[in-house]
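Only a part of the assembly is drawn; its chains keep their places, and the rest are absent.
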Amino acid sequence: MATKGVAQGKEGKTHHLTTEVQGTYHYTYGPFAKPVLHIKPGDIVIAETHDAFEGQLDSAEASPSERLNVPFLNPQNGPIHVEGAEKGDVIAVRIHSILPRGPQPVGTSALIPEFGGLVGTTTTAMLNDPLPEKVMKMNVTEQGIQFNDRITLPYEPFIGTLGVSPEIEAVSSLQPDYWGANMDVPDVAPGAIVYFPVLAEGGYVYLGDCHATQGDGELCGTAVEMPATVTIQIDLIKQNPIAWPRLENENVIMTLGSARPLEDAARIAYRELIHWMMQDYGWDKYEAYFFLTQAGRLRVGNVVDPKYTVGASVLKTYLT
Amino acid sequence: MATKGVAQGKEGKTHHLTTEVQGTYHYTYGPFAKPVLHIKPGDIVIAETHDAFEGQLDSAEASPSERLNVPFLNPQNGPIHVEGAEKGDVIAVRIHSILPRGPQPVGTSALIPEFGGLVGTTTTAMLNDPLPEKVMKMNVTEQGIQFNDRITLPYEPFIGTLGVSPEIEAVSSLQPDYWGANMDVPDVAPGAIVYFPVLAEGGYVYLGDCHATQGDGELCGTAVEMPATVTIQIDLIKQNPIAWPRLENENVIMTLGSARPLEDAARIAYRELIHWMMQDYGWDKYEAYFFLTQAGRLRVGNVVDPKYTVGASVLKTYLT
Amino acid sequence: MATKGVAQGKEGKTHHLTTEVQGTYHYTYGPFAKPVLHIKPGDIVIAETHDAFEGQLDSAEASPSERLNVPFLNPQNGPIHVEGAEKGDVIAVRIHSILPRGPQPVGTSALIPEFGGLVGTTTTAMLNDPLPEKVMKMNVTEQGIQFNDRITLPYEPFIGTLGVSPEIEAVSSLQPDYWGANMDVPDVAPGAIVYFPVLAEGGYVYLGDCHATQGDGELCGTAVEMPATVTIQIDLIKQNPIAWPRLENENVIMTLGSARPLEDAARIAYRELIHWMMQDYGWDKYEAYFFLTQAGRLRVGNVVDPKYTVGASVLKTYLT
């Protein structure tokens, strides 16, 4: 990013995307909304995000089916217009920090009818009765997540939903796809740079849905959802077409595929990783195929969203 | 439709949606486009549709990968604003006729790289080399489809892509979903009435992508695609929420589910059919489940689009 | 079959495989059981089959979970040793007739916990409570199936489970696979010839699990299950390797694929059908691919067994 980006690693202006500046939040990723910010490559954005329920599940007694108003779920900040971003470019988002925001208990998880990994859903349609609705509230600080009286989970925050606008579509922020969005991959965390293909003029970065932590697959459908203050830096890499989101951190490069069934998400991610190894690191296709067979790693982001997401990664130390 | 519809079976005004009236065609189903027509329930629309390639594959020598400009595929007429249509209503589309339009050979099918039922795709990502690109042109009249020197297939036209706008999304016309769109189900044919849930104010009916005939699954990804003149009547049923498109013709009622993997499309369709039997015909849930086990029928529409589509049906004679 | 088979269409000896001759029924398809019959190509076998529950669900009050003893389900007649059958050959089974056998009500269907197309199962594992268990008994004659007081379904019998032994495995008779077995495809009916790859010396034909009728997908998991008297003729085609079961009747040729997810069953079936058209009818691969796109038909056998089964077919009139 530092070498390929337009900003050459330099930090630009800092923009405060407070709830007031944001005003209306968005429930789709698309090119039709008016940008809330116009930034230059290298600029910093500090965004105040809502939780995925937009705060409606404010107590353990709240009823998800009464409080949640489909399709107005998973509210997003943005879109952020990036100067000079054109189709064929890449937008790089470096995640600096994610802090819980608002009064405790700031973390929420919920069992929602016809939603989740171990229940019949609107898609995997069943005749069984749904599970009872439940809401769980948790105190979350940088020191940890109080799951119950006995267990405190480490604070491992990440951005659940992050991406750019599709070219001509406006798609629910609940869905992950080749433009990113609701991937729910825990590696989208402070220290990572996430790369997205620019599909629409200005890129139109959206973000929201921070999680204080999450297990692989986001089993019941909702992680430790929290409102957050997110600091990111956005850069632009010109004319560097990629097909799916990519990520790197200190240790690995990772590609992110989203599809159903789950094996297709893994196929997308691994094929993209082979392409990345070929393009940027000079690997032969078959050697990369053999190598990932022995040393590739898969991270299952979610098995609950409209598409499932898998990250395929390899250690940087092996690449060059 | 005749009894429940606002128009009470009466035909209203006839609207000519020629290519000139349509002007710009659309590549998404959504609420952001300006209506090309405002109609009243009961009105007739005669629409001139393009083929799915918008005429770009004009000879057997044309190269799909050069001529087709993703995502500008599967051009749609519409949106048609239906007076009084509100969320919770149903839009009923009665298909009167579908005629081939334009100079011969009017029918086109094609093998497109990374697309089709028996090849690796952008989703079922493979390392295999793609098949060679191919374009096939066919003469199509109401008397038949000249597949080759030896075989003439019967003319069994239907509307490949038909539906209404999602509530807040604008989704590629290539994708079938609960608002209809690219279902590619051959039963969406003259004589059928197709029901869609109204999700956005005015309903916003779109249509296009007529097929002169098609096998189950639309195996290579493109049927006998043709520009057509389509005559439909559109009615409105107030306050009758349905979750997925439904269809009826002289013989059957059918529900249409779209999802991946394919079994989820079948699950959606069959569950919706049980709901329909319960709501409108007074069946018990378990009796309907048992009955469809013995007498239900599945039609696989497509196994090639972003979601696969299955229709589940039952003979009307059994219902009452 | 008449021209290619060893028997040249001539009927050989008739063997009566009564319940007494059968003695112990089998719950796997494999080469380890001792043949109950040794026959020559062209011979007729009249077999008395049990229903899939082996008669245990003898009243509407019977409890499936108490009466059924997993894995001792779906009892099979056989194995039948076919003289001269070797790996690389094909066994052809012509179905002459299927008659209900035993006292009324001879037909049984049931809702079994963790089994069926619209419920969580042992594989599509859910946390939802199971549906209530239910057993349904139906009178079945050649004149019809009395589903309830109002509805009599046509008698459309077929063999649910039919096939040969795998080469070295012995696999549950509940599973359909490339050796046939529990495909639950209604086209395996009187008038059809079904072809299976010989995998083990003597072929080892098994059969059972007759259905008086069935809807596409066998939705709840159990059709109108009945004990039956089945008359088949078995022939042998030497050195004619096929990869998956094939079927023909007066009108169509059909290939039968079994896999999960369901689209893979369709892929297998359609690819095999292309191979069949190439091998026996001289079609070009791409022409067959285009043609099945326009004129292929899919029949969903089951979406409930350990593998799902799809038949892909094409009219014989188009082939030559």
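Annotations for the structure displayed:
Note that the chains take the letters A, B and C in the order they are written out, and that residue 1 is the start of every chain.
Keep in mind that, in the parts below, a residue touches a chain if its C-beta (ideal position, glycine included) is under 8 Å from a C-beta of that chain, and two chains touch if they have at least 3 such contacts.
Note that the structure is predicted; figures quoted are calculated from it, not measured.
All protein chains share one sequence; of the complete assembly in this entry, 3 are displayed, while the total copy number is 4.
Please note the rule applied: only the chains that are shown with their structure count from here on.
Viewed as a contact network, the protein chains are fully connected, with every chain touching every other.
Think of chain A turning onto chain C: fitted on CA atoms, that turn is 180 degrees, to the nearest 5.
Comparing the residue numbers each copy contributes, chain A and chain B share more than half of them at their mutual interface. Chain A and chain B have Cα centroids lying 33 Å from one another. Inter-chain spacing, taken between the CA centroids of chain A and chain C, is 47 Å.
For chain C, the set of residues that touch two or more other chains comprises 118, 131, 261. On chain A, the positions that touch chain C within their shared complex are 118-120, 124-131, 261. Remark: chain C residues 109, 111, 117-118, 131-132, 134, 136, 145, 147-148, 151, 153, 213-224, 260-263, 266-267, 270-271, 274, 286-287, 289-298, 300, 303, 308, 318 touch chain B in the complex.
Note for the complex: chain A touches chain B at residues 27-28, 30, 32, 71-72, 122-127, 167-172, 243, 257, 259-261, 264, 267-268, 270-272, 274, 285, 289.
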